[in-house]
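First comes the structure, then the notes that go with it.
A single protein chain has been removed from this complex, and every other one stays in its place.
A, B, C and D label the chains in the order they appear, each numbered from 1.
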Amino acid sequence: MKFYARRIGFYAVTLWATISLNFLLPRLMPGDPADIMIAKLQRAGGEISETTIRNIKTLLGSDDRSLWEQYLAYWGRMFQGDLGISVTRYPTPVADLIGEALPWTLILVGTATIISFVLGVILGAWAGWKRGTWVDHIIPATTVLQSIPYFWLALILVSVFAVGLGWFPIFGGYDVFEFSDGPEFSWAFIADATRHAILPAITIVISSVGGWLFGMRNMMVSTLAEDYITTAEAKGLRPRRILTTYAARNAAIPSIAGFSITLGFVVAGSIVMEQVFTYPGVGKLMFQAVGASDYALMQGVFLVITLAVLAANFFMDLIYGFIDPRARQNV
Amino acid sequence: MNETIPAATLEARNLVKDFKLRSGLKTSILHAVKDVSFTLESGKTIALVGESGSGKSTIARMLMKLETPTSGSILLDGVETPNSGRAIANYRSEVQMIFQDPFASLNPFHTIIHHLERPLRLHHPHLSKSQVRDRAHELLERVRLSPADNYADRRPHELSGGQRQRVAIARALAPGARFIVADEPVSMLDVSIRLGVLNLLADLQREDNLGVLYITHDLATARHFSDEIMVLYRGDVVERGPADEVILNPQHEYTKTLLNAAPEPENLGKLRDEVRRELAGL
Amino acid sequence: MSDNQSNASNAGSESNATNEPSTSNVILKEPPTTVAPSTVALATQRKPRRGVRALLPSFSAKLAVGTALVSSIVLFAVIAPMFTQNPRNSKNPPLEGPSAEHWLGTTKLGYDVLAQLAHGAQGSLKVGLITGGIAIVLSLVFGVLAGYLGGWREDTLALVTNIMLVIPGLPLVMVIAAFAPVRSLELVSIVLGITAWAGAAYVLRLQTRSLRTRDYVSASRVAGERSWRIILVEIMPNLLPLLASQFLFAIIFAILGEAGLSYLGLGPTDSITWGTVLNDAQSGQALGQGAWWWFVPPGVLIALLGCGLALINFAIDEIINPKLRNAPAAARSVRKATKAGRGVTGAEGSAPASATASHSTGADA
Amino acid sequence: AGGNGGEGSSDRALRVWAGSQTPIEANFNPFAPTVLHGALGPVLEPLFFFNKTADSEPVGLIGESYEYNEDGTVITVKIKEGLKWSDGKPLTADDVVFSFTYEANNPTGNGLVSAEATDDTTIVLTYATAQFTTEFQRMGSSYILPKHVWSEITDFATYTNESPVGSGPYVVDKVTKESYTLVANENFRGAADLGVKKVQYIAVDNNQTAQDLLAAGKLDWAGMFIPNPESVTGNGKISWINTPQDPTVLYTCSNAALGCVGEQTDVAVRQALNVAIDRATIKEKAFVGMTGEISPTFALVPRDQKWIADDANEVSPQEADVSGAGAILEAAGYTKDAEGFYGKEGVAIELSLISVDGWTDYNDAAKLIQEQAAEAGIKVNASTVQWQEFSDARQTGQYELIMGGVIGTSVADPFQIYRDWFGGEIVQSTSPVGTEIPAGRWNFSRYSNPTVDAAVQAATSTNDEAEKQALYGTIQTEIVRDLPYIPLVVNATQTFMNTKDFTGWPTEDDLYAFPPSWGAIAAGYILTQLAPAK
């Protein structure tokens, strides 16, 4: 039980640290939410009457309890799943906003991450298998992809393929004009949403596949030098079998471990991308929250992101034994 | 080199070492060394033999204060020695160690001379820079790495295994220790050079009147290079006595097994015949 | 956590180690082998190289291209600002394409893009270096020190590392950056730095832990060395390739991170960096106005610098793990020799079998 | 309802971007800060529509006419007959009385003494003070609410009013995270004439995307800044119009007596800066030529032409006058140092100029001003700050120079600016450094001039044009000299509209309403004027 106890202890401490950090950060900031809201309206060009200003102030009156009381109250709310109320989308609860955005992000970024991983691992395995051939010269080129600023690539892709060539939609998670009643469960909608996801997904895949590819290729090269590969060859096994069950299976272990972590970052991973594509996901919420100093929303998103990472880690703890039998004795 | 009083002794008294093992959900206690005592005298060699995992290295590491005994004590000239703190430095100028693997015990990053100068400086702070260098060269010559200049500025990977082990021996000699713990000093070396290294060690021991704890699983060399043999089995000393006595007239069952397992060219063909007979018998 | 697992190299402790969270980059890197070298590995070691050179990656095309890229960008940052205009000179005509006078055209305010890029290079490199420096110092403390100390001190430091590992970086940086009223270049670098070290610390800690039990570390303890000296003199040099690689990674991370932050409007407010140039271009709707000369070059420079650093990193990977260099090189040399007709087992066979030269077919025998 | 797949293109929804960002949260409560644009005008209406782009008579919406008594304390309003709410219930004077007395409209703060419905269509509003200057607030921006719905709403601040009952031309059809759709209100008084039956407001997160949509012909109406309008008009559908409205200025913390610190408290420094600035360059580079020329009187020309007392004050200087700036400073006792910067007693003038990070045009303008001032020997350091700091700085007066905006007036009269931005402590428009400005007032420069205050107070209680002109002349002389806000430009307001598929838009020649899609009330009024092209 000790192993589990320690892991759970770790998760608890991390969670506590994140949530407390979450609590503290905005309180270290000057200014109060009412001002922010007024300014936001003013910037949007609307006339701000005295009435509105007065209304905002009554709404978002400042909290003058002691920090400690606030902290306790904060935890109380946390336990009820109450993440507070968004200032920018007043009076929508933060939890609702996140709940609506989460599926978009999970589906798009999740799928893209999986595609990128699978593609990278397969290509990497192949490149490792073909080590010492022309393929070696192509591998370093993938580093360029990795080093391209994400949003820069996205903007160029949009400008060329969506605006210029008109092959892809310009923005959003689906065609808001075609489906003005919002998402629905129909093939037409799913097809449309898929079409909208292609360009963002390509951006993610392009800028992340190189890492997987390179990592897998290197592991593959090392693995192929292992004795058990020689043994497998001596056993007269077919090359395909050696490639898959002996080499790739072992070489992929670190990648799979890394993948689970990356999955955890799916929620956070696309802040910039979602911004470029006006994609209705969590990353964009985060950006809006930061831009508008919507602390409650910021905290909420940050918390969800951290939870996702922890969940992925926990999941990894659970399944690691299946990936690597050597770890089973610990689970 | 230094005239030691004849009664110099390094004594291990009731050494016990337990390791806590954590495997998954359970923790268990591994008794790696159970109540081992012996006294090493200067000029004498004690061989510690036993199969893999019997606790030989653990004893060595406790002697070197790299591991804290669970209980028991180590006495130098009859005086209990500290387990930590500054006083350890003095202890270490008296007791030194040669590690099993000459590939791993020298830092690949540093030159040979660096490996020798450091202990010289640490244990003889009064020496000047050039004196230190001279001493280091002297040490190289003593371990038959001559001319010393040839070797001083090389790095470990530029030397062969045997040469490296000689450097390791020189390093152990540098502080002017009276006792040397040699943990399987030649098991990682090529057969043809093992004896050379062991002989060198024996020469140096005689010259300096060193006390040596020779750890090995090779019974043949244990017999030839030591005065006394202790047979370790699962952390216990199951048999001890003068070298020839233990080898030629083993008492304990385990010692016998060990002896039987050792290859013996004299027995050529014997095993085959034995097996054939056995099969025929079936 | 399993951090203070005993060092006995039973399978348990190895696999436990991999159980711990880690970022993908980190985990993808093959942990350097610490096993005693086999005869073959020893035999294949090249001619020994002396001194610091022994630590430098041996020459390879990757290294050559990488250093060429990085050094030309560094040179650009150092030299170009002496020859270009004041990057804030608005006297030029606005938004003009490349011309003899303005090689990379001008921005909306008439700033010379080349001048902006040259000064931006300084800014971006500065961000990279400061961030890299902070990250490396922190990862030394939380990695090397923790790994060396062991026990509860390691546990505590490792806990902090693990927390920092799972706390997502960019959002944290965004939150902190959003809270800071004025963001100097240094502040942005520091914020990036304190979110960039955990992965490196994690790897360094595992590595140090294995180095700590290395015989030569025990040997220097037996020789009577003090702890700090053991860390600095015995352990650190062997971590140098790893440290170098982590440093480069941190720089890449920082430059990309800074660009991302700038895009989100959270970049440094007092300096020119490639990120702020990009942000200016973006908010000046450079792409919408077809001013590619304003928008494209900063991105390309970032990509090239990142690519150069990554290539150097791969060269370092090859020292840490010689298999990476040897196996492909070996396959190549054998192919060459076989082509020259020196082998008796014939040329390389069809695709799948070609992975190892020994699968040769003997087709021409 | 909803699906528009089968309908012909002439019946398709008008697609609008009014600045909403995703995700959209249904909120049609006009008192909520996050109210959706569609609520203000298309769904809910005030009594009258005031065209802020021209000096013209208000247009009756619910209202038929209104009339002030002599001293301006009583307003008698007549509303149209036979009006209905969108749910079919009749709209009567009772609803108007309810709205004016409704807590959210702050009747006590407004000084409302009584509101009475004398018959079904007549309402008499009695106030404690003269209301000549609040004509727009009362008649043009107080939304009339259905009593039968709102009388039950006590928590007006958090009420979201998701399916609003209104009097305007449209009702809410559907709200999603990405867009919301309005359809024609069958009970609207002009339902028969309504050309556009369906309006879809979409959410877009950045200008670039909206620009791309316009260029692709997917968006029909947007008010946003596009530096190269040709890029979206190229498709032959979109036309654009520019209606500069809001002044852009340099706030200066000008009043040392109220605690301002820095050389900008010296009027000579402000005057020198004023002439050192090259407004033409700023217009061209920072605002890509879209802005209007500003009058130092803050009257919007040509709309407010009649209020400018001295023709010399019609526009601020457009070119930089470096020597003029030097002369002003030298006359005030400043001398140039070795580096070419003016200073006194060996200390060079050094002013920090902040602008909000991400407000690109302002940031650009600040950078240019730094350069231009340096040429005239005044050291200005431009930097950007987070919005929060900017807000704190101007609220508390702890700043030297800020690139900022002044809110243009909604009627053809600069009075509101004079009172809210230039009024001193006496008229409760400002407060000492360290204290926040009173709510609803904006005098961030801490300017406090008894002459101005007296004129402002006098102007509130008169409706006589000549008298007002004289009072404004007094104010103008003071502020043009003192320059607590150094005027730069009148900020551009670009509007893009699909003139191919829809007709009836405001044009340069017929600016019957303020055109941008985000304009409250005006946008709703424009919608009633549109029709699909045949």
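Assume contacts are C-beta pairs under 8 Å (C-beta built on N, C-alpha and C of every residue); 3 or more make two chains touch, one makes a residue touch a chain.
Everything that follows uses one rule, which is that contacts and distances are computed from a predicted model.
A.B. asks: Can you match the unshown chain of the complex to its UniProt protein name from these: "Hydrogenase maturation factor", "ABC transporter ATP-binding protein", "Multisubunit potassium/proton antiporter, PhaE subunit (TC 2.A.63.1.1)" or "Ferredoxin"?
C.D. replies: Of "Hydrogenase maturation factor", "ABC transporter ATP-binding protein", "Multisubunit potassium/proton antiporter, PhaE subunit (TC 2.A.63.1.1)" or "Ferredoxin", the absent chain's UniProt record names it "ABC transporter ATP-binding protein".
A.B. asks: Using the whole complex, pick out the displayed chains that touch the missing one.
C.D. replies: In the entire complex, chains touched by the missing one are A, B, C.
A.B. asks: Can you say which of A:Tyr150, A:Phe177, A:Tyr246 or A:Phe259 touches the chain missing from this structure?
C.D. replies: A:Tyr246
A.B. asks: Of B:Glu80, B:Asp153, B:Asp203 or B:Glu253, which one is in contact with the hidden chain?
C.D. replies: B:Asp203
A.B. asks: Going by the touch rule given at the top, which residues of subunit A touch the chain that is not shown?
C.D. replies: 132, 225-228, 230-238, 241, 245-246, 249-250, 253, 324-326, 328-329
A.B. asks: Would you write out the residues of subunit C that touch the absent chain, in ascending order?
C.D. replies: Touch with the absent chain occurs at residues 11, 39-40, 43-44, 327, 329-331, 333-338, 342-345, 349-350, 353, 356-363, 365.
A.B. asks: Tell me which stretches of subunit B touch the chain missing from the display.
C.D. replies: Its contact residues with the unshown chain are 51-53, 144, 160, 162-163, 166, 190-200, 202-203, 205-206, 217, 219-221, 223-225, 244, 247-248, 257-272, 275-276, 278-279.
Everything below uses one rule, namely that only the chains that are shown with their structure count from here on.
A.B. asks: Which integer distance in Å separates the CA centroid of subunit A from that of subunit C?
C.D. replies: Each chain reduced to its C-alpha mean, subunit A and subunit C end up 22 Å apart.
A.B. asks: Could you list which residues of subunit C touch at least two other chains?
C.D. replies: If we look for residues of subunit C contacting two or more partner chains, we find 2, 12, 178, 181, 265, 282, 287.
A.B. asks: Using the touch rule from the top of the page, what residues of subunit B touch 2 or more other chains?
C.D. replies: Counting only residues that touch two or more other chains, subunit B contributes 22-24.
A.B. asks: Can you tell me which positions in subunit C touch subunit A when the two form their complex?
C.D. replies: Against subunit A, subunit C makes touches at 1-2, 11-12, 14-16, 18-19, 21-30, 61-62, 65, 159, 162-163, 166-168, 170-172, 174-179, 181, 252, 256, 259-260, 263-266, 278, 282, 287, 295-296, 298-299, 302-307, 309-311, 314, 317, 321, 323-324, 326-332, 335, 352-356, 358-359.
A.B. asks: Show me the residue ranges of subunit B that touch subunit C in the complex, using the header's touch definition.
C.D. replies: The contact residues of subunit B facing subunit C are 19-24, 61, 64, 66, 88-89, 92-93, 96-97, 99-101, 103-110, 118-119, 122-123, 154-155, 157-158, 168, 171, 174-175, 188.
A.B. asks: Applying the document's contact rule, which stretches of subunit A touch subunit C when the two form their complex?
C.D. replies: Going by the criterion above, the answer is residues 3, 6-7, 10, 13-14, 17-18, 21, 25-26, 28-30, 129-133, 136, 140, 143-144, 146-153, 155-156, 159, 211-212, 214-216, 218-219, 221-222, 224-225, 233, 239-240, 243, 253-255, 257-259, 261-262, 264-265, 268, 271-272, 275, 286-287, 290-291, 293, 298, 301-302, 305-306, 309-310, 313, 316-317, 320, 324, 326-327, 329-330.
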